[in-house]
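For this depiction, one protein chain was excluded, whereas all remaining protein chains were kept in their positions.
Letters A, B, C and D mark the chains as written, and numbering starts fresh at 1 in each.
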Amino acid sequence: MPQMTEERVRAGLTQEEDLSLLNEVSMKTAGVSHLEMCIQCGSCGGSCPSAADMDHTPRMLFAMLRAGMRELVLQSNTPWICVSCYHCVVRCPQEVHITDVMYTLKGMAIREKKFRDAVAPEFSETFVDMVEKYGRSFEFGLATRHYLKHAPLRLVGMSTMGLGMLAKGRMSMTPRKIKGMTQLKSILKKAKEMELTS
Amino acid sequence: MSKPKFAMYWSGSCGGCEIAVINIHEKILDVDANFDIAFWPVAMDAKVKDVEALEDGAILLTLWNGSIRNEENEHMAHLLRKKSKILVAFGSCATEGCIPGLANLAPLHEIFDVAFHTISTDNPQGIHPQPVTKVPEGEISIPLMKDRVYTLAQVVDVDYYMPGCPPESHQIAAVIDLVIQVLQGKAELPPKGSVIGAGGSTVCEECPRKRGVKTIKAFHRIQEVAPVDPDICLLEQGVPCNGPATRSGCDARCPNVGAQCIGCYGPAEGVIDYGARLVTAFASVIDATEPEEIERILDGIPDPTGQFYRFNLADSLFRASASSFKKNGQSPAKASGA
Amino acid sequence: MSEYIFYPGCSMESSAKAYYDSLMVIAKPLGITLKEIDDWNCCGATEYVGMNLIPAYSLIARNLALAAKMKNGTDTVVAPCSACYLNLAKADYYMSERPSLGEKVNQALEAGGLHYEAGSLDIRHLLDVIINDIGLDVLKEKVVKPLKGLRVAPYLGCMVPRPDYYHRWSDAEHPIELVEVLKAIGAEVIDYPLATSCCGGHMTQIGPETAYELIRRLISSADRYQADIMVTVCPMCQMNLDAYQGETNRYFGTNYQMPIVFFTQLIGLALGFSPKELGFGTEITSTKRALARIGVEIPEPVEEGGPRRKKDEGLPMPPRLIKNAKGKSLHHHVEEAES
Amino acid sequence: MSAETKKPKVGVYVCHCGTNISHTVDVEQVRDWAEKTLGAEGVVISRDYKFMCSSLGQELIEKDIKEMGLDRVVVAACSPHLHEMTFRGASKRAGLNPYLTELASIREQVSWVHTDKEVATEKAKAVVAGAVERVVQNEPLEDIRVPIHPDTLVVGGGIAGIQAALEIANAGFKVYLVEREPSIGGHMAQFDKTFPTLDCAACILTPRMFEAGMHPNIELLTWSEVTNVAGYVGNFTVTIKKKPRYVIEELCTGCGICVEKCPKKVVDDVYEAGLGYRKVVYTPFAQAVPKYPVIDAPNCTYFQKGTCKACEKFCPTNAIDFNQKEEFINVEVGNIILATGYDLFDARRVSNYGYGRLANVFTSIEFERMCNAAGPTSGNIVLRDGKTQPKSVGIIHCVGSRDKNYNNYCSSICCMQSLKFAHLVKERTGATVYDFYIDMRTPMKAYDEFYQRVMDEGTLFVRGKVAQVTNAARNEHEEGKLIIQVEDTLAGKQRRIPVDMVVLSTGMEPRHDAKETSHLFGIGCSSDGWFTEKHPKLDPISTMTEGIMIAGTATGPKDIPASVAQGAAAAARVLDKILQKEVVLEPIKASVNQEQCSGCRICNGLCPYNAILFHEDRMVSEINPALCQGCGTCVAACPAGAINGTGFSNAQILAQIDGLLMDVNLAGA
Partner (left out) sequence: MSEQFEPVIIGFTCNWCSYRAADLAGTARMKYAPNVRLIRLMCSGRLDPTFVMKALATGADGVLITGCHPGECHYVEQNYKALRRYLLLRRVLKGMGIAPERVKLVWASAAEGTKLTNEINTFVEEIRALGPLGWNKKLAGNGHAVEELAVEEVAA
C-alpha cells in the first residue's frame, strides 16, 4: 500500500483500492491534510470551543481513522459540532488541516448515510440545494424549510426574531438568482463527475 | 630545384581573408619567391582538374579560407587535403564557422526564404534555385547545400589553425616568415594541431586599458555609455566586451579604438566552448544575489546567444540551434520552384 | 484612490445590509473604489465544503475566475464577510498547494468556459485593506467626530485571523488590527480575552445549545469588561450575537443587552455620517443606549475594567510582543526603573 | 591528451557489500561489462568481491596493482565519503599514487535508492563508466602538509567552552577563551538546581569558572567578540574586538563600591532574564569571572547626559575610565572550538499561552532565577506581585518545541527541567502542581527515576499539549485564575484547570546570530541555525572545515553532561592535532597558468578566502595555495581557461560526463 506522502497528495496520485481509511480521508481533503502526521497531542481537542458537546475529541477521531474504525468515525457527531473556528488549525503543531478534515468527514457521512442525527446534514443539504438553485444563499427559504422540517416548535419561538429581521429589512422573502445559472450548473455538473475519489 | 607548391582556397566566406593576405604588401613577393603558386583562384587562373592531376601531397602548404557550406566546399576540402602536406584552416570561417556559421541558428528553408523571397531581394519571378535545372542544352546543376555550416576540421583533418576575421596581416606575414625559415631549415614547425598566428592567452593581455576587481550592476550597449572612459576596462564600464575570453593576437585592436571585442579570434588555448567562457565570466562578476536582480542585470545583454557565439557557433558544443535541425524538406533537392 | 474587485457575499444583500450600506458610505471618503464581481455566486459558506470537494471548490473558484477577468490595474479582491474571505482565499491557496485539485477545479470551470490561475489574485478582507492600504493616518485624518468615551469590544471572530494562509495578520489569536482601527476613530477599546473566539457559526441553526453557550461566553466577557458595544467584521458573527442574544438570554436566564454593530458603521459615525445612512436601527439588540454616549457630551474617562497590570511593584514583566503584519517580532526594549 | 601517450591500465572492482549492492544490482554483469565494454577505455581487469572494504578485498586491489602494473583503480562500492580514504590507502600501500583511485557510488546512489534490478544495473554501469573515464584523466597528487600553531581559540565561555579550555590548558597548551558577556559561566550560571541530582548549579560551576580564570595557560577575553577569521587549519589569524568596559582591569580590585554607588537600575534582560534589576555599572552575578564590572554605556546617565560619574568618584583605585574605546587584537591559533551555546525560545510568540500578556505566566528561565537564592526573589516562588505564594502551579512542556509553527525539533531538556520545577514548587510551596506534557522523555542516567520521584511527590500529570492559557473565566471557580485549557488525552476529555501560576518550559533555539557566526568561521549551519557536524554520529564535534570544532548546544539542544562531554571531546581532538604538529590537507587546489592568464581580473573578486592575488607588474593573477580551499569557482569562471583545479579538473569532469552518457551514445550508434 503506498504511503500517503505529501508529494502523492499534492499530485493527486492514488487509486481507490490503495487507500486505507486514513489515506482515503487525506485524499478527499482539500489541500494537503498532514493527517498522517498527527502526534496525538490533543491541542485540537483542548482548543475546541464546542468540545463539550462532541462525542469524541478531534484527536480521538484521528486515532480512530488510523485504526480504520470507519463506522465509528462516520457516526461521530464531532464533525457536525465543529464550528470552523480554526483555533485547532493554527495551534496544531503538525499543521494538520483539522477543519478541512471535518468537512471531509461530513461529506463522507452524508454519502454513506452514517450520521446519527439528521438535523445538521439536512441543513447542509438544504443550503446546497438553495445555492444550486439560485446561485446565492436564500436565508428566508433556508430558515423556513429547515425549521419546518426539524424544529417546527423552534420556528414558533424564532418567529419573533425572524419577523424582526423581516421588519428591519434584513431578510428578503424572495430569492435572488444569478444570471449565469446555466454556466454554474454545467460547472457543478462537471465537478460532481470528477469528485476525486467518489 | 623546383619551388615547393602553395595553394589558397576560398570556400564559404566573405573573402576578407584573401584581402588580408594581399595586405601583407611586399611580403607577398616572398611568397612568390619561395613558392610555386599551384592553385589560388583569387590570384590567378587555375583549374580543378589541374589540382586533381597533381600527385597526392604535392602541395606543401594550403591555406583554406572559408566554412564548409555546400557539397562543393566539402569536395574541394577533401581534394586539397589529399593533395596537401600542410593544410591550414585559415581565418575564422575555416577554424570556427565565423559569421556564416550563424546560419546554424535557422533551418535551411528559412535561409533560402530570406535569401530569395524577402523584400530585400530583387527576385520578381520568385526564382528559387534548383539543384538540377533542365535547359535546352541539357541539365545544369549547382552544388547541394549541407544541412548546416561546418568548420574545416569537422570535414577533414587539419594541421594548423589560424584564427581571426580576418587574421591580422602582421600575423600572416609572421607565419609566412616562419614557413620560409622552416624551408630553409632555420626553424621547426609547431606540433600538429597548433594554433598559429595568434597568442595563447586572451585579448586582455594585449589590452592597454586599466582593470580592477570587477563588480557589475548593469550591462549596457556601448553606444548607451556616454562617454566611454578611454582608459578603463570596458567590461568594468558595463560593456559586455568579449575580450576576456577571446584569443589574443590582434593587439586588442577593437578595445584600443574604443569598441568592445566581439570575439573574432575565437577561444583561448584549450577552451572547449567559447560561449560558455563568456557565460561564466560575465555571470561571475555580476554584483547581485537575488534572482530578480540578477535577471534584471542580464536583461542588459539582449541576445546572449548571438553575442557569445557570433564567430564560434559552428564550432561550439551544440554546433547549431535546435531549429536548424528541423526536418522540413528545405533542402534544395526537395524545394520546389516558385 | 484605490480600486478593488469586490465580492460582497450573500449576507450583504440581506441580513448584513447595514454592513453593505455603511461600507458604501465610508468608501468614498476613504478613497476606496469597489468594482463588484459581475454575477458572483455564493461562496458555499461552511456548508458546501462539508458536502463534497471538487464541486465546492469549483463553486468558489467560479467567483475567482470571474474576478480574474476583471483584473485591470488591480488584482486585489476584497471581501467584507469573514466566511467569504476565507473560502475565496482557501480555494486560491489549496489550488496551488495541491495542483491536482487545481487541475480538476479548472476542468470543471472549463465546462462553463472559465479558468482560474491559482495565485493570480490577491484575496483580502476589508479590514486588511483599510488598515494596510488606506492606513491609520488617512483614517485618523478623516475623523470628524471621534467616538470618545464609547467603550468598544473589538470582536474579530475566527475566519479573518485564522488560518491566515498568506500571513497577513499580526497574530492568529490576539491580532491588533481591529483594535488599531477602533483606536484611530477615537473609541475606547477594551482589552478582553475573547476577541477572536467563536460566535457559534452555523450551530445556531443546527445545534442551538452549543451556539448559545458560545454566544454567552462572548457577551458575558464583553459585559464584564464593561463594553458599551461590540464591533464585528463579519455578518455571521453579527447575526449570531445580535439576533440570537434574546434566545441566549432566555436559555440561560440572563439579561444581556449588548449591541453589536459592524466596524464600518462605527467608522461611518466617526467620519460624520448619520446613523440612518449607516444602517443603525436594523439591529435587533438596540444600540440606542450605547450611541447616546457619544456625540452628546465629552464623557468622563471611565475606569478601565478588568485586570490591570501593576507596574510599580513586584516583578517586572516582559514587554508585549508586537508583531508586524508578517508575524515577525519586533525587538523589545529595556524597561527602565529609576531607583 | 596526456593519457594517449601511454595507454592507462585501469582495474575495476565491484563490491557486493554483502547483499546491500548485489540485492538490486547485478554485480557480476557490471563486472563483465566493465571488462568487455570499457576495455577500450583502458580497463584491463574487472573483479567483484563480497566486501571490497575488508582487508581481503583491499589486498585484492593491492595485489593487482603490484602484479598487473595497474596505474588507475576504480572501486564501485559505497559513497566516497565513507571509504574513499580506505581505497586510496590500499593503492598507496601498493605503491600507486592514492589520487589515481576513484570510488564510484553504486550503493548510496544506486542499489539503495532504486528497486528495479535491471534499471539499477544499467545505472550502475553508467556510474562505473563515468568513474573509469574520469580516473584515466586523474593526475597523481601529493598531500599538502601544514604545521599546526599550538595555541587554541575557544569561543563561548559557557560550561562546554570552559571545559574545553581547561582540558587543553591542563595539557600545557595556550588557550584564548572569548566570551561576549562580562563574565564566563553561560546559561548554567543562571540556574538554581541541576537535574536529576539537584546539585546547586553555582556550587558545581563556579570552581570551574575560577580555575579557568586563574589558569596560567588560559587568556580570558570577556566582553569580547570575534570579528574576523583568516587563514586555515593550523594557521588561523583571529581578530577579536574587546568592547570597552570603562573599567581599567589592571587597577580594579573588584571591590564593588562602584556598583553600590551607581544610582541607576535597569531591568537585567540577560542574567536575570528580565525578572530582576541590575545597576548600570555591574558584574552580572556575585561569582562572576573575571570580577571586574562593566559600565552599560547606553543606559549610563553619564553617557546620556554627561553628568553623574558616581562610580568614578567613589572608586578607591581610580579604575573607572569613561574614555575607553573598543580595541581590536589579533591572535594566531592553530585550532578553534566554537561553544557559542543557545538562545531561549521567545515564549511571547505562542500568544495562546499569554506570556507577556498574563502576568503570572513565567518562562523557565524566569522561574530558574526565581528559585535561585541569589535571584530577585531570594529563592521564593511568588506571583508577579512579588509576594503572593501560588497555591497551584501549571507547568507546560514543549513551548516552542516539537511544533511546526515554531521549532520542529525536541529541545531535549524541557521534560527534565519541568520535572525539576515540579519538584521545586512542591518542596518550597507545597502547591498543587500540574504538569502538562505530550510525551515524557527521560532517557538518560537516573532521569526516569527522577520522573517517578516527582510523581511520588504528588505532581498531577496531564498528557496533552495545552491549547491555551486564558484569564477568561467561565464561572466563579475560575474567577481571578489562569485557566489552562487542555485535552486530557488519556481521559479523552477537554479540561479547564484553574491555577495561580503557569511556568512555560521554553525550548532552545540557535543563537540569533548563528548564521553570521557560521559565515565568520566558514562552517556549515543547518537551515534551523544549528551548526552542522562533520558526521552526526561518528564525528559530532568536528565541522566540515578543518581546524574548527564545535561543542555544546551550538550544534543542537543538549543537557549539561552532554555539553561537558562535547567540550572535552573537542579539546581531545584539538590536542591530537597539536601533538601531530602538522596536518595533512587534500591537494584539491586551483592554480593559474601564468602563461595563459590575460590579467582580466574576473577571478579576483570571486574568492571568499582572498587567495587570488593580482600582480600589477606582470599583469597576471596567482593563487596562494595555502589560502585556496579548493571550491573551484575561479576555475569555472576563468574566461581564458587559464585556471586549473586539481582533483576536479575540466578533463576529469568532461570525461566523467562522457562515461556517464556512454550507454546513450552506444545505443545511438
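Note that a residue touches a chain if its C-beta (ideal position, glycine included) is under 8 Å from a C-beta of that chain, and two chains touch if they have at least 3 such contacts.
Bear in mind the structure is a predicted one, so any value in this text is a computation, not a measurement.
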item	value
Residue among B:4, B:41, B:258 or B:304 that touches the chain left out of view	B:304
Sole residue of D:115, D:307, D:323 or D:475 that reaches the chain not shown, by the stated touch rule	D:115
Residue of D:14, D:126 or D:165 in touch with the missing chain, whole complex considered	D:126
Residues of subunit B in contact with the chain not shown	71, 74, 105, 108, 144, 146-148, 150, 272-273, 275-277, 279-280, 282-284, 286, 288-289, 291, 294-295, 298, 301, 303-306, 308, 316-319, 321-327, 330-331
Touching residues (missing chain, whole complex) on subunit D	79-82, 105, 107-110, 112-116, 119-120, 123, 126-127, 130, 515, 519, 522, 524-527, 532, 544-545, 588, 606, 608, 629-633, 635-637, 645, 647-648, 650, 653-654, 656-658, 660-661, 664-665, 668-669
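Following the convention adopted for this analysis, only the chains that are shown with their structure count from here on.
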item	value
Most extensive contact between chains (C-beta pair count)	A-C
Middle chain, criterion being Cα centroid separation	D
Centroid distance [mean C-alpha coordinates] between subunit D and subunit A, Å	47
Length of the line joining the C-alpha centres of subunit B and subunit D, rounded to whole Å	56
Shared interface positions of subunit C, touching two or more other chains	172-173, 197, 217
Multi-partner residues of subunit B (at least 2 other chains)	none
Pairs of chains found to touch, sorted by chain label	A-C, A-D, B-D, C-D
Touching residues (chain side subunit A, partner subunit C) in the complex	9-13, 28-32, 49-50, 52-53, 79-81, 83-87, 89-90, 99-100, 102-104, 106-107, 110, 119-120, 123-125, 127-128, 131, 135-137, 139-140, 143, 146, 154, 157-158, 160-161, 164-165, 168-172, 176, 178-180, 183-184, 186-192, 194-196
Touching residues (chain side subunit D, partner subunit A) in the complex	352, 398, 402-405, 438, 463-468, 485-489, 492-494
Residues of subunit B touching subunit D in the complex	200-205, 211-215, 233, 235, 243-245, 248, 267-272, 277-278, 280-281, 284-285
